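Handing you this structure, nothing more for now.
In this view, the complex is presented without one of its protein chains, the others remaining in place.
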Amino acid sequence: MDVLYFAWVRERIGIPREQVETSAATVADLVAELRLREERYELAFSDLTALRVAVDQKLTDFDAPLGGVREVAFFPPMTGG
Amino acid sequence: MDVLYFAWVRERIGIPREQVETSAATVADLVAELRLREERYELAFSDLTALRVAVDQKLTDFDAPLGGVREVAFFPPMTGG
Amino acid sequence: MRVVVQEQPFDIGAETITFAAGHKEMGAIVTFTGIVRDLPDDPLQAMEIEHYPGMTEAALTEIAQTAIDRWELGDALVIHRYGRLVPGEMIMMVATASKHRKDAFEAAEYLMDYLKSRAPFWKREITNTGESWVSSKAEDEDALTRW
Partner (left out) sequence: MRVVVQEQPFDIGAETITFAAGHKEMGAIVTFTGIVRDLPDDPLQAMEIEHYPGMTEAALTEIAQTAIDRWELGDALVIHRYGRLVPGEMIMMVATASKHRKDAFEAAEYLMDYLKSRAPFWKREITNTGESWVSSKAEDEDALTRW
């Protein structure tokens, strides 16, 4: 699936998006996998309360299931307006 | 003093303004004097709860004193905006 | 602060852009515009607005100044027309500028609530069957209790 990063999450991980092969059942499982990869991931995901997640472009929670999902995005709380 | 009428008060009395010689102490006293004049005044002032009054262009109450006042205006509740 | 009472139409676009451009140190601009409703099935032909020259300007200025004093407001604008308007025409507008959106919104609502019931304007509706003065609404008077 496509995994997207925005704002300081993108900066910490160093790329705006990547293809990830995973069998993670939930967003939380995917995060756990990513954190094991490299320190930049560990750093980006160190405090989940500071992060928001969207699955297929809809805001959701970290326990959201990933079955059939094409796109997951991680980012800080929004600051529009 | 000048006495002004607006909206349906003006229509009932038939003139937009007039000079009134009075020694009325309060707006209520002035209204009592005017009501004695002619039926069109009696008609215009028959229900004071449906009227508002401004003294020297400031909204006030019917018990407002008239000493030194130059202009009194009677009108229905405002409907601007 | 700018308070305008005029018979002729105003340009909502030009007024909004001028007001906003004049307050770049404020992050939030709110405007309200009142329009004579143009209803296909409504027999309204025109709306005539009477006002009390002199007192109108004083009342609007006092309302705007109270808003500026009460909220953290950089500026306020009030434009209100009088005379004969046809459906679709703009009756009035207010604008507020603040550093905070909450202040800009609340102050604009305050301006509208007071302008409705405390500024000396009276509307008369001209329909196919006759003319009648618009009655004040209890809800407009009640709206003031919020402030």
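Assorted remarks:
Order of writing sets the chain letters: A, B and C. Residues in each chain are counted from 1.
We adopt the following convention: a contact is a pair of C-beta atoms (placed from the backbone, for glycine too) under 8 Å apart; a residue touches a chain by one contact, two chains touch by 3 or more.
Quick caveat: nothing in here was measured; it's all calculated off a predicted structure.
Put simply, the missing chain touches A, C once the whole complex is considered. Set against the missing chain, the residues C:35, C:58 or C:134 yield one that touches it, C:35. Where subunit C meets the omitted chain, the residues involved are 11-14, 16-17, 20, 23-40, 87-88, 90, 99, 101-102, 104-105, 108-109, 112, 143.
Remark: the residues of subunit A touching the chain excluded from display are 4, 6-8, 10, 54, 57-59, 73, 75-81.
Note that in this section only the chains that are shown with their structure count from here on.
Innermost chain of the displayed assembly, by C-alpha centre distance to the whole-protein C-alpha centre, is C. Relative to the C-alpha centre of subunit C, the farthest chain centre belongs to A. Distance from the subunit A centre to the subunit C centre is 48 Å, each centre being the mean of its Cα atoms.
With centres defined as mean CA coordinates, subunit C is found 26 Å away from subunit B. Per-chain Cα centroids separate subunit A from subunit B by 72 Å. Multi-chain contact residues, meaning those touching two or more other chains, do not occur anywhere in subunit C.
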